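Missing here: one protein chain of the complex. Every other protein chain is in place.
Moving on to chain A:
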Amino acid sequence: MVSIDVRDASVDFPIFDAKSRSLKHTVLGVVGGNVAANERKVVVIEALHNINLHVSEGDRLALVGHNGAGKSTLLRLLSGIYEPTSGQALVHGRVAPVFDLGVGMDPEISGLENILVRGLFLGMSRKQMEARVDDIAEFTELGNFLHMPLRTYSTGMRVRLALGVVTSIDPEILLLDEGIGAVDAAFLERAKGRLKDLVDRAGLLVFASHSNDLLRQLCTSALWMEHGTIRQQGPLEEVLDAYQGREHAASGG
């Protein structure tokens, strides 16, 4: 049974090179989490504060919120990269995090080798990747370029390659952080198709994005993050409406 269960979880980042003197009082801006100092005078950023969340199999959860509201940190908490500073986060299932299409890519090795390495990073085995490589190669339309080192690729070509690998895996828990751009429109349409297939295969999806269109296509429920806490969660449209209403109110005056 694939599920994520987060209880009273907080994530505090110690910032060792910040001066704590100048931050005697807690600063609260529009974006970002709280900045405070802990008992040992180390400046900490409270990126997430008392998060309670349960995501179960079949859920398609959208994450919305300002820059720095804690969306990416929450995804990293859910993936197990950050273990909570207090509280707990229990993750049942194999996690495939797609936060940055470029990470784990090596510019000096060929596209084909990068497909293998990137797949290994996503928890696939060498055998599984060898079985998928033709499919990925076809999807990327890179042809002979796959034998060239990655540094010769344009940005769009890299995104094609990365998307090809990422959308070929069979994740139990799929965590997506946006950053899908820089590809031509025709390719994006094909990628969307594959992305949708991928999401359908996944047991559980959490997707952080600023694109309401993409969120509507892939998600059913939503969670609105603000200042490192959960502001609201519920059905997708309800949360999107509330979030956008707030945005309009803010920009209107």
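The criterion applied here is as follows: a residue touches a chain if its C-beta (ideal position, glycine included) is under 8 Å from a C-beta of that chain, and two chains touch if they have at least 3 such contacts; residues count from 1.
In this section, contacts and distances are computed from a predicted model.
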Query raised in the report: Between "Ion-translocating oxidoreductase complex subunit B", "ABC-2 type transport system permease protein", "Xanthine dehydrogenase family protein subunit M" or "Glycosyltransferase RgtA/B/C/D-like domain-containing protein", which matches the UniProt record of the unshown chain?
Result: "ABC-2 type transport system permease protein"
Report summary line: Sole touch to the unshown chain from A:R76, A:R132, A:R160 or A:H227: residue A:R76
Requested in this report: Taking the full complex into account, find the residue in A:L61, A:L74 or A:A191 that is in contact with the omitted chain.
Outcome: A:L61
Requested in this report: For the chain that's not shown, point to the residue among A:L48, A:A69, A:A89 or A:L146 touching it.
Outcome: A:A89
Query raised in the report: Which parts of chain A are in contact with the chain that was left out?
Result: 3, 5, 7, 13-14, 16, 52-56, 58-59, 61, 76, 79-85, 87-93, 95, 97, 99-100, 103-104, 106, 108-109, 113, 116-117, 120-122, 125-126, 220-221, 223, 230, 233-236
